[in-house]
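Complex shown without one protein chain; remaining protein chains in place.
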Amino acid sequence: MIVVLWSIRRVLAALVTLAGVSVLIFASVRLMPGDYTDLVLGPLATEAQRALAVAASGLDLPIPEQYLRWIGGVLTGDLGYSFVSNVSVTEEFAARLPVTATIAALTVVVTLLVGIPLGFVSALRAEGSAGAVGRFVSALGISVPEFLLAGLLVFAVSTLGLGISVGQYSSFAEDPGRFFGSLVLPIVVLSVGCVAVVARNTRDAVLNVLVEPHVQASVARGETPMFIIRHHVLRNAAVPILTIVGALVAVLLGGTVIVEFVFNVPGMGSYLQTALGRRDYNIIQNAVLLAAAVFIVTALVVDLVSNAIDPRLRLTGGSRR
Amino acid sequence: MTITPTTTQRLVTARDRTFGAWRRVDGLARLATIVLGALVLLTVVAVLTGVFGSTSATIGGRFAPPSPLAPLGTDNLGRSFLPRLFEGIATTLVVSIVAVLCSAAISTLIGMIAGYYGGAVSELVMRIVDVLYAFPALVLAILVSALLGPGRPAAIVSIVAITIPLMTRVVRVATRTVAERDFVVSARISGVRTPVIFARRLLPNIAGTVVVQASYALSVAILVEGGLSFLGFGVQVPEASLGLLIQQGMLAMTFAPHLLIVPGAVLVVAILCINLIGDSLRDRLEPRETRSLT
Partner (left out) sequence: MSAVTIRDLALEFDGSPPVRALDGVDLEIAEGSSLALVGESGSGKSTVASVLGRLQPRSARILRGSVEVAGTDVLALDTPALRRFRRDELAFVAQDPIASLDPTMRIGRQLQLVLQSTGRDASPARRVEMLEAMRIADPERVIPLFPHQVSGGMAQRIAIALALCRRPRLLVADEPTAALDSQVREEVVRLMFDQARALGTTILWLSHDLPAVARWCDDVAVMYAGRVVERGRAADVLGAPVHPYSRALAATDPSRIGEGERLVSIPGAPPVLHGEATGCAFEPRCPLRTDACAHTRPHPVAPRATLCIRTDELRRRVRESEVSA
């Protein structure tokens, strides 16, 4: 019963946060300097043309009403039209979302498959020279920014050939091979940073568990390391590791903007970037809201799953500390 | 009866403590401190005295190779690259440090308030912070710069907005732990005024945690500034920052690769050193017993 109540509370909190985010996005977008009619119609437009444009896109309505129209649209699936190009935002999202989603999903898979075992190994061999090398490499992994790595890779690929083409994107429907081929580099770049983050946090989580008295009690009973890891460490370290997956999503959401820019991939990230340059309110609002929503939902899922794994959280209503 | 140490016990002298501390810091962190210190020192000298050359004078052809006049060659406008590199480092560091200091101050204050009072106050603070946290970092930064106009202030504000949620959470948890301890409870009971409790009892005990988080925030700050300037939303020409230099380097990389590689390497080294120092600080201030499974 407590579990259900707590879960409902968590979901409500997430909704409140999402609402807060939407207000913040809306406000900041409206506050941006630059008259959009200048951008869209050019500085030579007449008053009448401007008035027409403003009325057509509903910018003459009072602000709160604009906000409600927007939210209403979001809830019914109508994301409006781009102010600049008059293309349906919903259609564009539908075309671009799968691209970014593929990059993100594959990156997450690679990261978990590589990062978590790496973190475990690093924790179990934490001292001595192996430990120092491990610490150095993990610090290095989070020190190389994605944009730099992306830039260096582009440089390496274009000067050294290597058979991978940059910017030769084609959609999945047309040519699946080329589609995935063009995503390889972005995924590699994103994975480096993400693997480093996951490995570091896994290592921390495992080291914290190794010190806990019940693990030492198990050692004192003569159990083998494999046994202890399998039965005690994995479950106890699962919650902190899961939390990192949540943070991973946040990192990815930002990272895709950069890699899509550098590698010329038509996904949500590059869409947002161009929209920002053109002050295309509708796109900006919806894209950022979507990104925030993805993050909030991920965090919620992580919380609910953690709760299921660690029984102590149920009793204290959510906080282990 | 006075207790004198037996002849067998060495007094742990002050010298032991300082040199012991230095010796206890592991080799990697020591190396990182030296490298970072040297970098900062060089940059300060370069920027304050202009001994490496002017950052705005055109001294030769575009993208000229290294020469005695321009030790790292020239950039796309024929300016010597070396002084511009130092200016870039200086801008990046100044922006990041200023931002992290502001962020640390704000986070510590609201984190302590949330952790000490708990309940509704804590919920409110964390809700607001969560809203900020829900924005993907770079997207938030771009939004801020779109709002404020690109440049240094935008970079600083975005970094503050991005790092506050992380630090506030940690400060709140740390404050809660300290606030439950007897010496704080007794202070409250005996009527010590709250600001004094905050300053004298809470703050010194969470200072270590704050410093560790601030060091990680610094590396995040440099990354964010770099990314922002790289995308064109941060520091603008004719100023220089590491992110901007990297972006310009990318455009020129086919014929002057060093213009990309050198600022890139400096950026990585700086962030790496900060992370290693942060790791070491964390090990010292929040020491963790190590146990093995054998």
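Of note:
Residue numbering begins at 1 within each chain, and the chains themselves are lettered A and B in the order written.
The rule we apply is simple: a residue touches a chain if its C-beta (ideal position, glycine included) is under 8 Å from a C-beta of that chain, and two chains touch if they have at least 3 such contacts.
This structure is a prediction, so every number in the text was calculated from the model and none was measured.
Checked against the full complex, the candidates A:S82, A:S122, A:N236 or A:S270 give a single residue touching the omitted chain, namely A:N236.
Among the residues A:V219, A:L290 or A:L304, only A:V219 touches the chain that is left out of the figure. Looking at subunit A, the residues touching the absent chain are 127, 212-214, 216-224, 227, 231-232, 235-236, 309-312, 315.
Rule of thumb we're sticking to: only the chains that are shown with their structure count from here on.
Residues 13, 16-18, 20-21, 24-25, 28-29, 31-33, 124, 126-127, 132, 135-136, 139-140, 142-148, 151-152, 154-155, 158-159, 207-208, 210-211, 215-216, 219, 225, 228-229, 250-251, 253-255, 257-258, 261, 272-273, 276, 279, 284, 288, 291-292, 295-296, 321 of subunit A touch subunit B in their complex. By the touch criterion given at the top, residues 26-28, 127-128, 130-131, 133-139, 142-144, 146-147, 149, 173, 176-177, 219, 223, 226-227, 230-231, 233, 243, 246-247, 249-250, 253-254, 257, 260-261, 264, 267-268, 271-272, 275-276, 279, 288-294 of subunit B touch subunit A in their complex.
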